[in-house]
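Dropping the structure in here first, questions after.
Here the complex is missing a single protein chain, while all its other protein chains stay put.
What follows is subunit A.
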Amino acid sequence: MAETTSRTATRSIDTTNRSGSLGSDEQPASTQKITIAKALNLGLRTAMERDPKVLLLGEDIGKLGGVFRITDGLQKDFGEQRVMDTPLAESGIIGTAVGLAIRGYRPVCEIQFDGFIFPGFDQIVSQLAKLQFRTQGRVKMPVVIRVPFGGGIGAVEHHSESPESYFAHTAGLKVVACGNPVDAYWMIQQAIASDDPVLFFEPKRRYQDKAELDTSVQPIPLHSSRVLQEGSDVTVVCYGPMVRTCTDAARVAAEEGHRVELIDLRSLSPLDLNPVFESVRRTGRLVVVSEAPGQSSITSEIAAQVQQHCFYSLQAPVLRVTGFDTPYPPTKLEEEFLPDLERVLDAVERSLRW
């Protein structure tokens, strides 16, 4: 950061159990307080109950319930044929899911960690993404690939990456990221119901974040972004694990008199940017936040699109707060690498000062 900030004290702010401002103070009878991890588990269970063609495939997802316990109890209830503990090979998991989809199944693959998806990359971009186009719609690919992604959990190398831009760059794939328990519950079901292949990114360091889930409230479409908080001074766009970071930043900014309009993208491909354009036309300022490296990324796409569509509305250049264009660092440095509340607020301030 070229500019310094006086807000170092806020680093210690208590942000536990605060998710994307979707809950309300009053709890309707049909709601339950639920973590992202449990919401995903519940969403998977609901999808499997609804459609016998839904299968889960992955390493350690059966008895163990997955390394993050997202599939906990599902093998016990649905059997080994519907919750398959697979051999340890990601290309095999995805390549056989492609075959199962051709056969009429709806496989949901779990990739244990983000950095392990690359052995399966070829099957994803060469077959999964292209079969529908190649066959002109005669073959559908209703496959979901769940990827716990992002850093902040103190893990070793290859366990903290944000590879979503590789997949958003590939036509034929859809890419989404949930940022709170309510979206986790609904979006996983919507992704499974989709006839297109969906890369489903889960913010692993937020798995234990809680929020109220009211299952009687119908969800918005899977590929819609959502305005989490309205504001008139500056627009902040984020997704996945950055939703909570930016929610906290927006709250601190409000305390200091800056009204942030906060948008959770939710869908990274296709991008639903109309709400972003509308917001920027009102605020004139945009900060895009992601922990993925910025180069040739989701954030650079948004910056390009906003300058194209909102050129005359911009009061400041689009600013980005991202991970650096480096490999993910060793754990003791990840707090420096990951965008935090301070860096987001710094960018908001710079945008406002422009």
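The rule we apply is simple: a residue touches a chain if its C-beta (ideal position, glycine included) is under 8 Å from a C-beta of that chain, and two chains touch if they have at least 3 such contacts; residues count from 1.
Operating definition for what follows: contacts and distances are computed from a predicted model.
A single chain of the complex does not appear, and UniProt lists its protein name as "Pyruvate dehydrogenase E1 component, alpha subunit", one of "Pyruvate dehydrogenase E1 component, alpha subunit", "Carbohydrate ABC transporter permease", "NADH-quinone oxidoreductase subunit N" or "Aspartyl/glutamyl-tRNA(Asn/Gln) amidotransferase subunit C". For the chain left out of this panel, the touching residue among A:R50, A:K63 or A:R134 is A:R134.
Touch with the chain omitted from the figure is made, among A:G154, A:P270 or A:P327, by A:P270. Against the chain not displayed here, subunit A makes contact via residues 55, 81, 86-87, 89, 91-92, 94-105, 107, 119, 122-123, 126-127, 131-140, 171-172, 174, 194-196, 270-271.
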